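Structure, as structure tokens:
A protein chain is absent from this complex, but the other protein chains hold their places.
Up next, subunit A:
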Amino acid sequence: MYPFDYHRAGNVADTLTLRASLADARFLAGGMSLLPMMKLRFASTPNIIDLRDCEELRGIEASYEVVRIGAMTRHVDVAASADVQAAIPALAKLAAGIGDPMVRARGTMGGSIANFDPAACYPAACLALGATIQTTGGDIEADEFFIGVFETALKDGELVTGAEFPIPDAAAYAKFRHPASRFALVGVFVARFGELVRVAVTGASRSGAFRWAAAEDALTESFSIRSLEGLKMDHSEMNGDIHGDNEYRAHLVEVMTRRAVLETLESAPAA
């Protein structure tokens, strides 16, 4: 790693003051994305501000309509939360499938969405569930928050404090894991709110997680895998690399969407 200075403050307010006093700095949450990038010298910063003591950023609350997850809530805590398991089991399952037990013991929800890795799982959940991302600058709808690979609507020095996930009638996340890294080669999150269906895809596109409008329309029309017949994902926008070319990824999107729909139907048959 290139050298940097380490800082931390005891709460969010002091963290923001600290941030404002430094010309250039990055926040550190679980470090599961930032530290590997810094170790490889893909990323560097003169100052690290550790969020570990911002207790107010941890925790999960569920009401009838939404589940709110604090930014510093770790994947393992989301996976194990009885509230999340009851309200949005697909979200608990998504968290339980991120990386490995050691990654889940450090990595956080806020870090995942602030980072917006093109193969990260949480952004798909945020888009499909229509989450509201809460930041120290205000609330941002997921559709406006995720902009492009590793790029979000966050301004310099703005902190993600949490996210509110509306509770769907049924949902599922189908992930085709990269065999080595366990990231999503392709992951598809399907959520049904009454008739309305939202479909978000991660891992596949060159510009990060996105909503698949054609699939949403077809499934809103009729929620069954039959509705997806003949529906093709345009492969020109898909990512291609040594692990799978763009046509393969486009095909996987179709397959994983069908799997997610089947799983959604199993969890709660369409009305």
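Definition applied: a residue touches a chain if its C-beta (ideal position, glycine included) is under 8 Å from a C-beta of that chain, and two chains touch if they have at least 3 such contacts; residues count from 1.
Basically, contacts and distances are computed from a predicted model.
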From "Fe-S cluster assembly protein SufD", "Cytochrome bc1 complex cytochrome b subunit", "NitT/TauT family transport system permease protein" or "Carbon monoxide dehydrogenase small subunit", the hidden chain's UniProt protein name: "Carbon monoxide dehydrogenase small subunit"
Which of A:32, A:218 or A:233 contacts the chain that the document leaves out: A:32
Absent-chain contact - pick from A:9, A:105 or A:196: A:105
Sole residue of A:182, A:206 or A:235 that reaches the chain not shown, by the stated touch rule: A:182
Where the unshown chain meets subunit A, residue by residue: 1-6, 10, 28, 31-32, 35-36, 39-40, 48, 50, 52-53, 76, 99-103, 105-106, 180-182
